[in-house]
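Just one protein chain is left out here, and the rest sit where they should.
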Amino acid sequence: MSTTDFPQTGGSTDPYAQSQDTTSGPVFTVTGQDWDEVVAGVDPDANERIVVNMGPQHPSTHGVLRLILEIEGESVTEARCGIGYLHTGIEKNMEYRTWTQGVTFCTRMDYLAPMHYEAAYVLGVEKLLGITDQVPEKAQVLRVMMMEVNRISSHLVAIATGGMEIGALTVMTVGFRERELCLDVFEMFSGLRMNHAYVRPGGVALDVPEGGLDAVDRFVALMRKRLPELAALCNQNPIFKGRLKDVGYLDLAGCLALGVTGPALRSTGYDWDLRKKQPYSGYETYDFDVITRDEPDAYGRFRIRLDEMNESLRIVEQCVARLRTLEGAPVMVADKKIAWPSQLAVGPDGQGNSLEHIRHIMGESMEALIHHFKLVTEGFRVPAGQVYTSLESPRGELSCHLVSDGGTRPYRAHFRDPSFSNLQATAAMSEGGMLADVIVAIASIDPVMGGVDR
Amino acid sequence: MSQTPTGGTQEPSSTAVGGEEVVPSEARTLEVVEVREGMFGIHGSGDTTGYGGLQRPIVMPGASRRPFGGWFDDTADQLERLLGESIGDGAVESVVVDRDELTLHVRRERVPEVCQHLRDDPALRYELCTGISGVHYPHETGRELHAVYHLLSMTHNRRIRLEVAVPESDPHIASVVAVYPTADWHERETYDFFGIIFDGHPALTRILMPDDWPGHPQRKDYPLGGIPVEYKGATIPPPDERRSYS
C-alpha cells in the first residue's frame, strides 16, 4: 500500500493503527473488546453523544420521514432529515399521460390537500392554453369551495396527527371524526373521499349534485359547533401549551432564508397569503381574513391553523350563497375542444359517464362523439411554453412549473411543494432543543411526505 | 395575480388546440425546438393514416425584444445597471416574456452574482427562492440540461424566472446556497434527477432516490421503468411503450 491510498491520514498507511489524525479529526480503530476503554479514554463526550435514527417507520415522524439526530443526553446537537422514502416518480409519470390524466397523478402527491394540487396544475394548464378568463364562474366557485373544505380537512389532520405524536390521542379521534364530515362533502361533490380528479383543465368534472348545497350548509353549521370543541380541548390545556410553547422557534428572517411559507411564515406575524396577495380563481371577491400571530413557535402555528379553519368556513358559506344563484350555469369551459366531454353520474356499477351523455353522443351528435373520443384518448394540445402558477395550500406556497412542447402531454411538470421547502427548517428549529421537541417542531410544520417526495 | 405588463409585448396568438403556433410579428423570435412528422405517433412504413407528410414545427417562445412591457422593462434596466452589462452580452443571455411571465436566461458562472443582485437591490428585492428544478431538452445539443430558478419578491409582489442551460457533457452550475439557503434541497433534487452538479453546494448528494442509485431518473433518456401488466390473457405495455399521439 502506498501513501496515496490513504491521503486523508496524512501519509499513515496502517488502517489498523490504534489512532490516527485525519482531515476530519482523530479516528480510532477498535478491534473487539477494547471499545469501552478506547472510547472512555479519548473523548469525554463520546459516551454522551450518540447518533439516533428515527427511522422511516415511526409513529411520530409524520409519515415516512427519517430523522438522523445526534443527541447529547436529551438535547439534540444535530438534526438531519432523510427523505425520499415515498418518492413515486409522479413528475416523470406525468410526462407519459395526457394533460387531463395528469390531474389524477398530481392529486396523489400531497394526499391531504389533493384539491389544491389539482387546482395548481389545472391553473397552469389553463394559463398555457390561455383560457384562464373563459373558465366559467360556477367552476371557479366550486374550486374555491372544494379547496377551502380541503383546507379544513388538511388542518384537521395536521392537528390530529400532531396531537397523536405528542400523545394526545383524543385530539386525534376528534380531528378524524370532524374530517369525516369534510370527506362526506367531497364524496357528494366529486364521488370520492380522497384523491378526487375533480378539478380538470377548463373547469370541474361534476356539477353540484342534488341536495349538495344543503349538505354543505349542514356541514358548515356542524363544524361551527365542533371546531370550538377542539379549541376548548387544546388551547388552554397546560400540557398542550407546555409541549408546544417556545418549541420550533423560527422568526421571519429564518423563514425567508429557508423558504418557509404557510402557517409557519404567518406565525411570525407577516401576513403573506397568496389568496390575498396574488389571488387566483376569484379569491379577491371573497371576504376573509389572513390569520397571523406574533408567536413564531409551534403553539402559534397551531392556533393559526384553528383560526384558518374558521376563515375557511366563512369562505365556504359565501361560495354556497353564490352557487345558489348560479343554478344551471356550466361548469366546464365552452370550448368543446378542451372541455372534458362528459358529466359523471352514479350508476348501478359505480360512478361513470351519465346515461344522458351517452345517449347524446351515441344517438344525437356525431361531433360530440368525436370530441369525446379524441379528448379522452388523445387529449387536447397545449401551445408550447412554460408557466409557473402558485397558490396557497394548507401547508404553504404550492407552485406548479409546467413546460409544454405543443403536444398532448406535459413536457415537464414540476411541483414546488411547500412541505419540501418547509422541512428544511427542521435543523434550524430542532438543534439545541430536546428530543421530544423535534417531534413537535416537525408536526408544527406539518409536512406531508407524499408532497415532499413526490 | 402577478401584475400584467401593459402594452408593448406582442404575444403570438396561440390557438388553443390544433398544434401549430401562428408565426407572430417581429416583437419576438420563436425557437424551433423540433419538427414533428405524421400523426398518431406512427412513423415509417406502418403509417396508413394518410398524414405521413404532415410536418409540424414545435416552436417554443424565444427571446423577446424591448420593450417588454410593464415592470419587466424596469427590472431589465435595473439589472443592466447593477451588472454593468446590457442584456444579451454578459450574465443575462436573453429575456423571454411569455404568458405574463419574465424569464431571464443567465450564464451558469454568473448565477450567484445575478441572484445576489436580485435579492439585495431594493428595487428588485426577490427575497424568496421558491424553487429550483431541471428540464431536459435532449435535442438542444450543447444546452441540454436547464436549471430553472423561480424567485418571488414579497415586497413588490412579483415573480421572476432564471433559466440556466448547460451541456450534458459538462453539467456544472455555480450554487446559490450562499444567497438563498433554501436552495439547498432544491439543488440536491435537481442533481438527483438531472445530474446537474452545483459547484459550491455544501453537501450535494442524492436526496430522493436511494444514495447508490445509478442514473438520473428525470432525464428524457432514462426509461420510465414500468413493467408490462398481464391480466387474463391480455398484456398492457408500460406507459412509455404505449402509443403516443405527439
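Note that the chains are named A and B in the order they appear, and that numbering of residues resets to 1 at the start of each chain.
Criterion: contacts are C-beta pairs under 8 Å (C-beta built on N, C-alpha and C of every residue); 3 or more make two chains touch, one makes a residue touch a chain.
One rule holds in what follows: contacts and distances are computed from a predicted model.
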Options "ABC transporter ATP-binding protein", "Aspartyl/glutamyl-tRNA(Asn/Gln) amidotransferase subunit C", "NADH-quinone oxidoreductase subunit B" or "histidine kinase": UniProt name of the undisplayed chain: "NADH-quinone oxidoreductase subunit B"
Residue in contact with the excluded chain [from A:Gly25, A:Pro59 or A:Pro348]: A:Pro59
Contact with the hidden chain (one of A:Arg193, A:Arg218, A:Lys245 or A:His360): A:Arg193
Contacts of chain B with the absent chain, listed as residue ranges: 208-210, 213, 217, 222-227, 229-235, 238-239
Chain A residues that touch the omitted chain in the full complex: 55-59, 63-64, 84-90, 92-93, 104-105, 108, 111-112, 157, 161, 172-173, 176-177, 179-180, 183, 193-195, 449-450, 453
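As a working rule, only the chains that are shown with their structure count from here on.
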Computed distance of Cα centres, chain B from chain A, in Å: 24
Residue ranges of chain A touching chain B (in the complex, touch as defined): 83-84, 87, 89, 91-93, 96-97, 127-131, 256-261, 272, 277-280, 335, 337-338, 377-388, 390, 397, 399, 401, 403, 405-409, 411-412, 414, 416, 420-421, 423-424, 453-454
Chain A partner contacts - residues on chain B that touch it in the complex: 1-2, 14-19, 21, 33-34, 56, 58-61, 98-99, 101, 103, 127-131, 133, 135-136, 148, 150, 152, 154, 157, 159, 161, 180-186, 189, 206-210, 217-218, 222, 224-225, 239-240, 242, 244-246
